[in-house]
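For this depiction, one protein chain was excluded, whereas all remaining protein chains were kept in their positions.
Chain lettering (A and B) follows the sequence in which the chains are written, and residue indices restart at 1 in each chain.
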Amino acid sequence: MSDHPTGDHLPATVEEPIANPGLPAHTWRPTDVDPKAERRAERQVASLFGASAVFTVLFAVSYFTFEVGENWDTFMGLGASNVFLGLTLGLALLCIGAGIIQWARKLMADEELVEYRHPARSSDEDREGTLQALSAGLEESGIGRRPLIRNSLLGAVGLLGVPAIVLLRDLGPLPQDTANAATGGGLRHTLWGVRPNVRVVRDVVGTPIRPSDLIIGDLVNAVPDGLFDLHGRELQVAKSKGPVIVVKMEPREIKSGGNWAVEGILAFSKICTHVGCPISLYERTTHHVLCPCHQSTFDLADSAKVVFGPAHRPLPQLPLGVDEEGFLVATSDFTEPVGPSFWERER
Amino acid sequence: MSIDTSKVADSNRGTAATTAKPAKVGAVANWADERLGLGTAMKKNLRKVFPDHWSFMLGEIALWSFVVLLLTGVFLTLWFVPSMGEIEYHGSYDPLRGVGMSEAMASTLHLSFDVRGGLLMRQMHHWAAMIFIASMMVHMMRVYFTGAFRKPRELNWVIGCLLLFLGTVEGFTGYSLPDDLLSGTGVRAADGFMKASPVVGSYMSFFLFGGEFPGESIIPRLYTIHVLLIPGLILALIAAHMLLLVYHKHTQWPGPGRTEENVVGYPMLPVYMAKAGGFFFIVFGVIAVMGGLLTLNPVWKFGPYDPTKVTAGSQPDWYMGWPDGLLRIIPGWESVIFGYTISWNILLPVLVMPIVMLIVLILLPFIEAWITGDKREHHLLQRPRNAPTRTAVMVALMTFYGLSWIAGGNDIIAIKLHLSINQITYFLRGAVFIGPIIAFIITRRWCISLQRHDREKLLHGYETGIIMRSPEGAYSERHLPISDTAAYTLTARERETVYSPESDTDANGVAAPGTRLNRLRSRLSTLMYADNVQKPTAAEIEEAHHHAEHDAPALPAGKSGHGTNGEDFKGIHH
Partner (left out) sequence: MRFLNRSAGRISRHRRAPLAGVLVLMFGLLMTGGLYSAFSPNAQAETAVTSAEDIQKGKELFLVGCAFCHGKNGEGVLTQRGTQYGPALTDVGAASVHFQVDTGRMPMAQPGQQAIRKPSVYSDEEILQLAAFVDSLGTGPAIPSEQAYTLPDDMTDDERQEAITRGGQIFLTNCTACHNFDGSGGAMPRGGFAPTIRGVDPIHIYEALLTGPQSMPSFSDGNLTPDEKRDVIAYLQNTESKPNYGGFGLGAGGPGGRGGLCWGVGIGALVGFAIWIAAHTTRTNRTKPAAAGTDQTGASA
């Protein structure tokens, strides 16, 4: 292929049926021919730059004037510091940008230039030269003649992937190694199972609940007793598996799951079985609970069966009972893993 | 400062360059060139020509918003503490005082309330991220609709797709860092996605989180990914993207004097340096104004992440909205095979679909090149209407994307439009399949009718809106010829031929190998080209104009007092 730009690597038929009339003649802008317009444009650009400088000064003034912290100064109900810093910085930048562009549009030469393209491929001589260099280099290395060296090197380098993978092993423990019913660790245990009859306590305040505290239609966001004694990692992990929603409904409205209920009070895992959002959007009239993330809907009167949405499994139910002091307790841990499904869930 | 390129040597191989006038500027240039050989590189590129069109600046928005991201991001790192260590908040925002939270969240609150300009930088960083991804998508649309991805630019298209993907991941990791309620809910969902992966799911989750969700490791790990790993990759890919742009030279729209062999426009120095530089300030400025006026991610209202809490309207940032939408509308499919659980309801929408979408995007140029069999370089852009099937493919993909995105906001739509979430979901379950097909058909036919309109304009001129009445009482609209340059611009496209396998048979009539594939290619080629309206030939134009002239006597010019069609057409063909 020739080095000439019009090789057969380009489409050739675009010139018909009408011949290319060629670049139109250059026309001038008022700023090119009229010194007055030119001076006006010059003043415009300079005043934009000047305005930018003013805004920059105002930015510094705003920075030192407006208070943040406990007593934010406000401007029409907005945080004054943020609004003025943003506006002054933004306008300072916009003025510089607009000035430069106005300069380019009005005052810089605007005759269009033509540059020729060249094919992306290298010339034949260059290709030839490269191939020669390549084969000479490979020949001198002897990589083709010494397969033993080549193959052992490839094997050794390939094996170096092993340390890269092995080194990542300690990123975290294996799921099965964390399983511990006594501490509620792992994918299949929660804080509800660490001892018999863990009390159901209200979230945030941590007070236990008597069945008589609740009236029909009540919803309690609850957690296992002992959760608030935990800290750091243990607290967060327990919170991600332990929370339940406790609802009270007319016992006659319970279609299934009633054998784990106490006086019409039912408790279900708050962790959605789809991807694990906590859910408590409960409708007391229909007993449906909705997930705010992906809108799975569960019927709490019917063992939290899925009635709508992408979830497949019902919310795990927590078997309820009452301890000797008359407080609601879980008679055992959940009987299945809470939260989203995973590969070895049924194993 | 200007460098007089005529005073530097043509190459740095032989003798050193010398300046004729050792002025101060010249001395500096000489010093630099004797060490760096800048003369050669700059001579080629200082006056490099770039064509001028607004749509060529969309990629620049992405570039400059990335620069804004780097600048504001560095500011944020000076205060942000990427740690999940539990502390009690005692900063300025009193409704959260005394609440236990991670150091990441506390430092985010400190940045927002106790560092002047910190809230502005946070909001600018977030707005810039959203604009970064949005502008990459708009830029990609432009490149696709105009055919700028064709040879020799396929690799740059691939790099662009990877940038879009990396930008999305970068956005998600950044969104997760403050450890507020919404971002934590997003991370929790991501944990659910990972656990749904076949075989290795729970292992992946335990390794990423350093044990059980949420653990204490995820924020520092995401931080490293967010500030080091992905930005490094993005920077490298942007560099490659720009180098290829310079090497290939920019594409241009066809027009008088603009051909496949040249590029017409303004030089890098000074015009493009000014326009691009000025645009940087404008992008920066617009983002600053948005950061100052529009609240973004008020984490103090969400509160710290707490796995027991959730808020209505939990959504990811917009660019993650479409897989989230698919996740919302998929039915609850899950199967247990040999005792192992496969969650199709998670797997398909968030693990399979995004990857499929990325692969489809990456492959688009190669699929088209295979169908057309075109091995030539293309530097002139095509109007979207002149590639009806290609345009329709992207519009179909956009429709799918848009409907999925709408699904991602179904709760917001339900409450704003007083609709039922359930009904919206049922509707979208069908619409994501049917919508793209309808969009494909409508777009394709629309493009073809626009092509037909162009052909009409070439043959019969444009409609003037003047109604004429003939002596017989017939009404007709007067058409006038379009200008020479307009006519040339309309015809500056190729004629397309439908591929047929027969044309591949060799001299002996033996079919080429891979015939079944060839038949598929032939069918796709028919879909691409067969219905397109080709530009008229010179003979057809001649004939049409002659026809118009021939018709002219039917309208007695003398009586009407106006020039008739035919007379006007006489002027066009010189």
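To be clear about the criterion, contacts are C-beta pairs under 8 Å (C-beta built on N, C-alpha and C of every residue); 3 or more make two chains touch, one makes a residue touch a chain.
None of the values given here were measured: they were computed from a predicted structure.
Student: Considering the whole complex, which of B:283, B:329 or B:431 touches the chain not shown?
Tutor: Of all options in B:283, B:329 or B:431, contact with the hidden chain holds for B:283.
Student: Per the definition of touch given earlier, which of B:77, B:224, B:295 or B:470 contacts the omitted chain?
Tutor: B:295
Student: Give the residue, chosen from B:40, B:156 or B:308, that touches the chain omitted from the document.
Tutor: If we include the chain that is not displayed, B:308 is the one touching it.
Student: Among B:67, B:87, B:134 or B:169, which one touches the chain that has been omitted from the display?
Tutor: Of these options, the touching residue for the absent chain is B:134.
Student: Which one, A:196, A:217, A:251 or A:326, makes contact with the chain that was left out?
Tutor: The missing chain is touched by A:217.
Student: Going by the touch rule given at the top, which residues of chain A touch the chain that is not shown?
Tutor: Counting over the whole complex, chain A touches the hidden chain at residues 22-23, 25-30, 32-34, 67, 70-80, 82-83, 86, 97, 101, 105-106, 110-116, 202-205, 209-210, 212-215, 217-221, 247, 278-286, 288, 290, 292, 295, 297, 308.
Student: Provide the residue numbers of chain B that touch the chain removed from this figure.
Tutor: Within chain B, the residues that touch the unshown chain are 47, 49, 52-58, 60-61, 94-99, 112-113, 119, 123, 127, 130-131, 134-135, 138, 181-182, 257, 264, 275, 278-279, 282-283, 286-287, 290-298, 300-303, 306, 308-319, 321, 408-412, 414-416, 418-423.
Everything below uses one rule, namely that only the chains that are shown with their structure count from here on.
Student: Just curious, how far off is chain B from chain A if you go by their C-alpha centres, in Å?
Tutor: 20
Student: Hey, which residues of chain A end up touching chain B in the complex?
Tutor: 5-6, 8-11, 13-14, 16-24, 63, 66, 68-70, 72, 78-79, 81-87, 89-101, 103-104, 108-110, 112-117, 119-120, 168, 171-175, 178, 185-187, 203, 221, 223, 231-233, 235-237, 239-243, 270, 274-281, 292-296, 306, 308-313, 339-347
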